[in-house]
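Structure first, then comments.
Only one protein chain is missing; all other protein chains are in place.
The block that comes next holds chain A.
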Amino acid sequence: MWYLCVFYHRLLDYRRPEVESLAELFGAFGAAGEGEGGPPPRSLEWRLPENHHIDSPFHFVSLPSEEIARNIAKRSILVKGMYELWGQGSSYEELEKAIRDFPDERKLPYLTSESTFRIIVDSFGKGRVDLRNPDHKFYLMETDNYGSNNGLPPIVQRAVFFGREVGAADRKLLPTYQLKSRKYLGPTAMDAEVAFLMANQGLAQPGKLVYDPFVGTGSILVAAAHFGAMTMYNLPMPISLLRADNNLPPWHPGLREVFDAIICDPPYGVRAGGRKSGGRKLLKGIVGPYTVPEEKRTDHIPSTAPYSLVECMHDLLDLSAKMLVMGGRLVFFYPVVREDGFTNAEFPEHPCFTLVASSEQILSLRYSRNLLTMVKTGPYTEEIAEAARKKHLEFKENHLKWLEDGNLRSAVFSPAHPQISLSGNSKFDRDSKPKYRGKYV
């Protein structure tokens, strides 16, 4: 059955993936694909209203039942509403005709004299009206070209939609969890809206174990915990907190497939860089190996070395491949340098994982971050483990080389070089890059 799915005009690239993930969570694809080596993740069927741009808030999505549509909408962050469409047209006359033509047996159950209703925007029909707590909500929505169109291309044709609300996002939870109402905050705490999106991508739910190897101030886990996951935060109490190095994780060697999701924002070195155990001078070979004196061992703070993004990604993928259950999800941000307003993104890959969604959010002219959602679809074999061990040593031996390659901070903050110069506004012409602009929202 087709539903009209109206989005908030925010985080445009994140909207469909969120609905797809929640569809999986609420069983839109039949029994969850948790079986060993199950089929690759499935996706929903989408349509756009005629003449609408992909970044338009109006989308049609096919879902198996109203209950699933309602559950998706209620759990989501970016779905303004999910509607059973009663009619649409390019004028009110057309709309009225469409609504009259919509079969009575679909309309009448919601128009009985006992039930209350409310029409948002326009009044229509007859019956008892209760604006505060209506049994049914009807929406009349209109798009027209009033000049500004939130950065989207101009509207070709006016469109009017009328539908019955099936469900809508509960954005009230955002002010509850917003960063400014927290007692403790770090410089890179994840904003609540994005943290909830990440938790949805990770299918956080009661009884699932979620792990964040770069926990920081814990914002991502707070969101997962809100949805009931046994995060290493069982709101208010995490299952576990741990000080350890992702480069040398302390999990016991036989431990496999324990986490249902790994959700994180790795330190990619633009605002905060990662550090790993080992000592900068030690890895550079300036000083030889040394022994920490016995009397200083108790409160010794070990020195650390910079942790390059490539190595961090390698460790994250290897750890996730090993520690996630089959069908478990790895959700993380990956930075991409933009040149000349374009990205040529190459995302990390791993034989155990299938990429199911990537959502770009542009942070500056120089770089963007992409929320990647991967599903574990292949088992962690001995060969993969062996290759990972070799790679780990290779990172250790060529510490300096890896640090110089892909230094994101310098790419983001160094003075503009000729190719990235901003000369000529024509380069950033709206119409030529509508998609690009949309991702700023």
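The criterion applied here is as follows: a residue touches a chain if its C-beta (ideal position, glycine included) is under 8 Å from a C-beta of that chain, and two chains touch if they have at least 3 such contacts; residues count from 1.
The rule is short, and it goes like this: contacts and distances are computed from a predicted model.
Matching "Transmembrane protein 138", "E3 ubiquitin-protein ligase parkin", "Multifunctional methyltransferase subunit TRM112" or "Replication factor C subunit 3" against the UniProt entry of the left-out chain gives the name "Multifunctional methyltransferase subunit TRM112".
When the omitted chain is restored, the residue from A:28, A:63 or A:209 that touches it is A:209.
Even with one chain removed from view, chain A keeps its contact list with that chain: residues 206-207, 209, 230, 234, 237, 239-245, 248-258, 277-279, 282, 289-292, 297-298, 300, 302-303.
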